[in-house]
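Input: a single structure, listed below in structure tokens.
Removed: one protein chain of the complex. Kept in place: all other protein chains.
And now, chain A:
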Amino acid sequence: MNNNSNKMFFLFILFFSTLISISSNSWFGCWIGLEINLLSFIPLISNSKNLLSVETSLKYFLTQSLASINFLFMILIKFSLLKNFDMNNIISIMMNSSLLMKMGSAPFHFWFPNIVEGLSWMNNFMLMTWQKISPMILLSYYFNKNFLIFMIIMNLIIGSLGGLNQTSLRKLLAFSSINNLGWMIFSIMISENLWLFYFLIYSMMIFMMISLFFLMNMYFMNQLFINNMNFFIKLNLLINFLSLGGLPPFMGFMPKWIIINFLLINKFYFLTFIFMMTSLIIIYYYIRIIYSSFMFNYFKMKWMNLLMKNNMSLINLSSFISISSMILSTFIFM
């Protein structure tokens, strides 16, 4: 059962495992961190009273342990057979593949929307943000540039086109997460600071949206217009989604702008074009969500107030941040 002290314990080990993984001196330590990460995340998501939750945690365990085993094997091969530091070989491709599978990046992404569908919003937040840190940083230590560029293109295309037919909000955010992984993998290839910048802004935007959906208890698109949201929540939703899509003048434009800058410095012209056009498709399905919440008639129940929650301050805070991020993002330019 999942009471707070259990969660605290496993959460602590989760955070610690990522720190082990990214700060170890040898690849073996990295693998240990990844394993402990997996082991401590499973109790957080599994709830023995709920069959879907059990099935989700089993699927997560299977895929992630497969990736970890692969990673360990490739590390050992690299250590024993290859004595050079060349990054353009088959072993780097295999190591990158196993790390990409850990992250849920295309073409190893098939588990990701499935599992995201079975988790609650807060677990999703963990999965989409914290669980990506250690594979990304490990990726930055030994990556194969050509392979990763191909993976980036696949991420972008699958993330944008996969979300077109979804009605579940979790799966939509999963595909948008896959798309943003494409941006983040490219930023790893440029510099780790850039990745950190993109990742922090991305996780802040995801946090605002997921906390909004969590407080409204919304999991599907039809719940967007059944509920009685007041105006500021809808505005918050609008600003957050447009910000995630990378439209000016919101905060989400800034990391995308900087990454495009580095793309063009390194002369990746066609790749930039793919980045742009897939982000256009992503904006299309964000706008669909926004339309659903803004446009349709909603029911006003008079005998029950749906928003009597104790922690309205979180909604207010996230509204304030998302609205003021417009102004803040213009200040960064000057």
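We take it that contacts are C-beta pairs under 8 Å (C-beta built on N, C-alpha and C of every residue); 3 or more make two chains touch, one makes a residue touch a chain; residues count from 1.
We adopt the following convention: contacts and distances are computed from a predicted model.
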Complex minus one chain; that chain's UniProt name from "Growth hormone receptor", "Serine palmitoyltransferase 2", "NADH-ubiquinone oxidoreductase chain 4" or "Trafficking protein particle complex subunit" is "NADH-ubiquinone oxidoreductase chain 4"
Omitted-chain contact residue, chosen from A:Val54, A:Met126, A:Leu247 or A:Leu314:
A:Leu247
Could you tell which one of A:Leu196, A:Leu215, A:Ile260 or A:Leu314 touches the chain left off the display?
A:Ile260
Touch list for chain A against the chain that is not drawn:
231, 242, 247-249, 253, 257, 260-261, 264-265, 269, 272-273, 276-277, 279-280, 283-284, 287, 291, 294-295, 330, 333-334
